[in-house]
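What follows is subunit A.
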Amino acid sequence: APAGSLNIGLGGAVTTIDPHFFNATPNQVIAHCLFDRLTERSPSGRLEPGLALSWKAVTPTVWEMKLRPNVKWSDGKPFTADDVLFTINRARNVPNSPGGFSGFLRDIAKAERVDDLTLRLVTPAPAPNLPAQLAFVAIVSRHAGEGASTDDYNAGRKTIGTGPYKLVKYVPGDRVELERNDAWWGPKQPWQTVTFRLIPNPAARVSALLAGGVDVIDDVPPADLPNLSKNKAVHVASIPGMRLIFLALNFKAKTGSKWATDTDGKPLAKNPMLDRRVRLALSESINRTAIADRLMQKTAVATGQWLPPGAYSYANSVKVPPYDVGEAKKLLAEAGFPQGFKLTLQTPNDRYPNDAGVAQAVAQMWSRIGVQTTVDARPWNVYQRERDDYMAALWGWGSPTLEAGYLLSNVLETPDKSKGHGVFNFGNYSNPQLDSLTDKAMSTLDDGTREKLLVEAVEMASRDVAMIPLLQMSNFWATRVGYVMTPRMDERTLPINVAPEAAK
Partner candidate 1 sequence: MNTTSEAGSDLQAAAACGARRAEVPIVEMQDVSKVFAPRLGLIEKGVTKLGLARPAPAVHAVQGVSLALRKGRVLGLVGESGCGKSTLGRIAAGILPVSSGRLMWHGEDVAHMSAKQRRRGRLRTQMVFQNPFAALNPRMRVSDIVGEAPRQHGLIDGPVAPYVDEQLRRAGLDPSLKDRYPHQFSGGQRQRIGIARALAVKPDVLICDEAVAALDVSIQAQIVNLFMSLRERLDLTYLFISHDLGIVRHLSDDVAIMYLGRVIEEAPAHEIFSHANHPYTRLLLEEMPRIDTKNRTFPLVQGDLPSPLAPPSGCHFHPRCPFAFARCRTEKPLLKEVQAGHWSACHLNDQGS
Partner candidate 2 sequence: MEPAISPVSDSQRALGAPETPWRRFYRAFTGSKLAVAGLVLFVAIALIAVFAPLLAAQNPYDLAQLDVLDGRMKPLTKASSGALTYWLGTDDQGRDILSGIFYGLRISLSVGLVSAFIGALIGSSLGLTAAYFGRRVDSVIMRLVDLQLSFPTILIALMILAFLGKGVVNVVIALVIAEWAAYARTARGAALVERHKEYVEAAEALAIPSAKIIFRHLLPNCLPPLIVIATVQVARAIALEATLSFLGVGVPVTEPSLGLLIANGYQYMLSGEYWISFFPGIALLLVIVSINLIGDQLRDVLNPRGQE
Partner candidate 3 sequence: MTDIIDQHAPPRSDVVLDVRGLKTWFPTRAGEVKAVDEVSFSLTRGRVLGLVGESGSGKSVTGFSIMGQLEPPGRVVEGSILFGGRDLTTLDRESMRRLRGKRIAMIFQDPMMTLNPVLKVGTQMIEAILAHDQVSKAQARERSTAALAAVGIPSPAERLSAYPHQLSGGMRQRVAIAIALLHRPELIIADEPTTALDVTIQAQIIAQVQRLVRELGMTLIWITHDLSVVSRLADDVAVMYAGRIVEYGKAEDVLNAPRHRYTVGLIESVPSRNRPGERLRQIDGITPSLLALPTGCAFRTRCDAADAQCAAAQPLRTHGTHSHRCCHPVAAHEALR
């Protein structure tokens, strides 16, 4: 590739250029290049100023933000608070959008312009996570975006951003070509042109890298990591990610089902998952390290919670559950299953990295303590259908806010549609104590106090084995020699994080 140009092979599919149409990582990657956000994440996950230079809560329910001055849109017009107001409105109302962005703006009841560079956001309740959530919403210009449809963005007609790059061409399913925005307010970018090529097939992606067709690939297939790491022509970059693979258990059923039977195949009289000892046995019988190291080839690490160590609200007291077959068998016997039982573990087979493989490995291990486990792997679209009835199911959860509360309120809180609690709590785990602790933490603005509360909640959930956390996924990139990539916790593959390698 000619100097100053960067080719990136993306595993995911870019489905649109409209930054508010569909929230998927590849779309976010493109939006990240073309637009800026009020707040930004550093590669390691720190919250940093973006188009907003600073923010503070003037009252518990009002955030005030100071905007960056002298920012220009790529067509030369100045950026003002008006654009932000327009964006907040637009992102919630994109026609035909399958959604995805209103969640980040859910906490904003009202947005007010104070002056050209000052903004007030009113929330119905204290919303400590709002600045973090705003790191997901690309700010688009009012003058170009008014009345603009998704098609207009895709065609590049209205794709006016303040970001480091400008759109040259978008070929659906194939590629996105960008060129440098020399007027960007940030540091000067080394790449004159950037091309994202969509290469969903992992092997093809790797061979494209090896063949020199692309300089950077994301989503490196685990199987290739050992070889790529050895390869002198390639660098591998990795960072622990924010995505957790866990097993959700069924707390809703009173009895067993076709998916939880005694050893003769008759549904169990009592739902075994309601017994903490069973849950603990299931958790302790899993050799997480083996799965992470052997099966996942170190693309994941064993975990007992859902954030990487060192992250905000990480509970140091909660360790990776010990792998102890003897203890697990004992617990099972205590719970009244000395003979074990039969269980079906559900898993998608096209959603998370090696999802079905992980489920099988878990099933192996469960079978060894007498829980004869069958794995039922389904494509994601079919997998969803019966998700409320699964006895044990494998899911993944990312915490984009990089704090524990996001998972607590969505995955572990008692489901409550009106409050929007527990939307991902398909097993119906319900612990009033945990609920109130979570609610309290989520309305506490003070970071220190909030962290304490969150850690307490994490400890409580793990004591009760509310779910079985398995793996914390790491993010991997590979670049050709001559390119260095600063890995990002949020999985995005951004040209601003790629630099030419300093000659040695």
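Inclusion criterion for the candidates: all candidates are chains of the complex that A comes from, given by their letters.
Definition applied: a residue touches a chain if its C-beta (ideal position, glycine included) is under 8 Å from a C-beta of that chain, and two chains touch if they have at least 3 such contacts; residues count from 1.
All values derive from a computational prediction rather than experimental measurement.
> Which candidate touches subunit A in this complex: 1, 2 or 3?
Looking at which candidate touches subunit A, I get 2.
> Would you mind writing out the residues of subunit A in touch with candidate 2 in their complex?
These residues of subunit A touch candidate 2: 202-203, 206-207, 221-224, 226-227, 287, 290-291, 294-295, 349-350, 354, 356-357, 359-361, 363-365, 367-368, 372-379, 381-382, 385.
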